[in-house]
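Subset of chains shown; positions unchanged.
Labels for the chains are A, B and C, by order of writing; each one numbers its residues from 1.
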Amino acid sequence: MTSMQLGLIGLGKMGGNMAARLREKGHEVVGYDRSPDQRDVASLAELVDRLAAPRTVWLMVPAGGPTTNTIAELSELLAPGDLIIEGGNSHYVDDRRHADELSAKGIRYVDAGVSGGVWGRQNGYGIMVGGAAEDVAHAKPIFDALTPDSGGGYVHAGGVGAGHFVKMVHNGIEYGMMQAFAEGYELMAASDVVDDVVGTFDSWREGTVVRSWLLDLLVRALEEDPELKGIRGYAQDSGEGRWTVQAAVDHAVPAPVITAALFARFASRQDDSPAMKVVAALRNQFGGHAVTKSAGDPA
Amino acid sequence: MTSMQLGLIGLGKMGGNMAARLREKGHEVVGYDRSPDQRDVASLAELVDRLAAPRTVWLMVPAGGPTTNTIAELSELLAPGDLIIEGGNSHYVDDRRHADELSAKGIRYVDAGVSGGVWGRQNGYGIMVGGAAEDVAHAKPIFDALTPDSGGGYVHAGGVGAGHFVKMVHNGIEYGMMQAFAEGYELMAASDVVDDVVGTFDSWREGTVVRSWLLDLLVRALEEDPELKGIRGYAQDSGEGRWTVQAAVDHAVPAPVITAALFARFASRQDDSPAMKVVAALRNQFGGHAVTKSAGDPA
Amino acid sequence: MTSMQLGLIGLGKMGGNMAARLREKGHEVVGYDRSPDQRDVASLAELVDRLAAPRTVWLMVPAGGPTTNTIAELSELLAPGDLIIEGGNSHYVDDRRHADELSAKGIRYVDAGVSGGVWGRQNGYGIMVGGAAEDVAHAKPIFDALTPDSGGGYVHAGGVGAGHFVKMVHNGIEYGMMQAFAEGYELMAASDVVDDVVGTFDSWREGTVVRSWLLDLLVRALEEDPELKGIRGYAQDSGEGRWTVQAAVDHAVPAPVITAALFARFASRQDDSPAMKVVAALRNQFGGHAVTKSAGDPA
């Protein structure tokens, strides 16, 4: 295995674990973070100074402004031939723009979608890469260290942007799978038929069609809190789910399941739904001026 | 016009208005209700006594148990040749069972779906009828009095059950249309683009593709309460919406819009969604044991 | 009524009818089209020459490139104080860009969403306008002539872009309503319960909750072709439906009905669905290597 030197920007939950895994595998990591706690260098300039050319710098900062700003700052510090790997959750369209801008300065760009969460340090991460073949090849030892020891969990999916595109689709699929389990849970809990909901999910972990890592995690969550009393039915969404739906619409691809999963998250965050106010108002109009609370449709 | 004598059971908001319209049109209505306030007779037996054979009795009581029980009691009181018109919101499958049971005693049965809400007394009701041709013909003067003066608003849709079947489908369509307006409202309200949401809906009442009675009602509701502050986003559903979805599933008919409208109502009534607890729990599992409230997807 | 002079670019089905209605109402219309058949002038330059300053020019050309290119060309020909009304189906985001670019040259910009199709010449159009108050006021006589004689069908919805935004939402709602009727039709046709599907829809035109212009059109279509044998189940979509879904996603607004209606159109245009190939392939995998055609789930 080739040992490499890597600058890593962003030492949060994901970046910090990745740095640890890379070091365990024998790579040299120079880490920078806005927060002084864990960082090896105090500035991007110092980070660039510490790396031998041609440099490889991995970004692991929030998508959007922070990533764009960091790339802009790096583009002033790095030299032709250096390589930026954007490992955060950028939109694939932004990757292409970043790559074009950096290309004008001779700086190379690879995007890498990373999956695996807090489990990745131990199990390895799923890594999906987009970029030119020679740039991807250059960083391959890094990818090898991050992915599972089995040799799986890695794909060079296409040109710049392809890594984040397939990570986006991965997350869209993930939304749909999570919602499928969620609906099944609610139905079992709502019925008076099933005495052992947790045991049912647990039994599905072997021999069935739905066995999966998400099912393993669900059983883990239910064993901690069998009726999920400590958790609100409130789910955030991130860019990937939205981008998946928008890409589906752009490509005229029907994506009812992924979209339904996204909308369920939107609805979960509403205290009162403006749309359902309209439905209630219309029902009231049918039934006369009084705001009815009747159980039946008045019309 | 032939003047008829009609027994009417159930003098609530719908039945009471229908009785008034029928009387205005010259029919004799003998009304019964559990509540003594408005009724002409104090029991079903007295109602049957007051009607000349062959009798026509219109039921306007809640679907399910109350309707089934009333029909059972009437079947003991009525004579061969008498006609029951079930004008409530029965499931079409129940109509067939009722008709079969009554047929054994020589009692005739017609089902009538009624639309129009509190506006029907003035505008006339939409009436959708199922039953044998001769039974439907017998009651035609009643249907003529209830439907709009224009002569429209009436269909003999098929055999027993067909009236309630098409009324069920009507309500399913209604769910979809209401939800479409509701989503449009929410999107306009959520954006910072539209300064005059109420005026926009009002403008659509003429010249546009979406002009409709529901739009008229929506504008009426918004003029009373432009931001619908006095109304909770909480919408009941009645049997018809559920039955429409179940009939669609039975017939392998994709009905995504009607179903989405129904599910939106279900969700509107949940304080906390068990399904979304699962989604939140799974997101927590990706991100480690801590219950995160982070804005981004941890994986 | 103030008579105005208007340049109108695009004399297709919509533009041609609008020109006719405007002339009937006493306005002077100078029309231009790429096609020489109906046009009054042979070029944009000639059109601008024929109009007295300050000029008002209405665009009625396809959205996207044609509109952008026409605006670019006009920006070279028009003078400060002149007004462009973009009446096509532009995305509201493009309106803002156009307005900004023209503003630098002192040219004013108003966007106008137009609804009503081929029926608008006779009934009047629904017109939804976005722009500065003084610019909208300047063109008010034109809007008055296009909208129904009743005085309805008009809204100044907000700043630049608001007209096309609410027209976009209007079309999204329209998608949902159409799909609701479509699902109801399919369910009635698939069942063996309803003997008179066309009569049922016709009866709904009065007294019911679903009465609407779309229902009128549906009855008209069914009276021409009761089983729609001459029409393929193949539906195009235009930008507005897609943009509505994308705007909903951007604003975290659940829009399941509008989205389902859009996806149904996407699916209607696929000869073979790649997604359903995957579902079929997975079912085959459960059941072994053979491509099964069995009626039951193998697992």
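As a convention for this text, a residue touches a chain if its C-beta (ideal position, glycine included) is under 8 Å from a C-beta of that chain, and two chains touch if they have at least 3 such contacts.
As the structure is a computational prediction, the values presented were derived from the model and not from experiment.
Complete-complex copy count for the single protein sequence, taken from this structure file and not limited to the 3 chains in place, is 4.
Convention: only the chains that are shown with their structure count from here on.
Chain C has the Cα centre that lies closest to the mean of all protein Cα atoms in view. Here the spacing of chain A and chain C, counted between their Cα centres, is 36 Å. Look at where the CA atoms of chain A average out and do the same for chain B: the two points lie 45 Å apart.
Between the Cα centres of chain B and chain C there is a gap of 32 Å.
Under the contact definition stated at the top, the residues of chain B that touch 2 or more other chains are 115-117, 171, 174, 179, 181, 183, 186, 190, 214, 256, 260, 264.
Per the touch definition, chain B reaches chain C in the complex via residues 92, 115-117, 120, 123-128, 130, 147-148, 150, 152-159, 161-162, 165-166, 169-177, 179-181, 183-184, 186-188, 190-191, 193-196, 199-200, 202-215, 244, 247-248, 251-258, 260-261, 263-264. Residues 13-14, 62-63, 89, 115-119, 171, 174, 178-179, 181-183, 185-186, 189-190, 214, 217-218, 220-222, 225, 228, 230-241, 256, 260, 264-265, 267-268, 270, 272-288, 291, 293-299 of chain B are the ones touching chain A in the complex. Note for the complex: chain A touches chain C at residues 209, 237, 242, 245-246, 249-250, 252-256, 259-260, 262-264, 266-267, 269, 273, 275, 286, 299.
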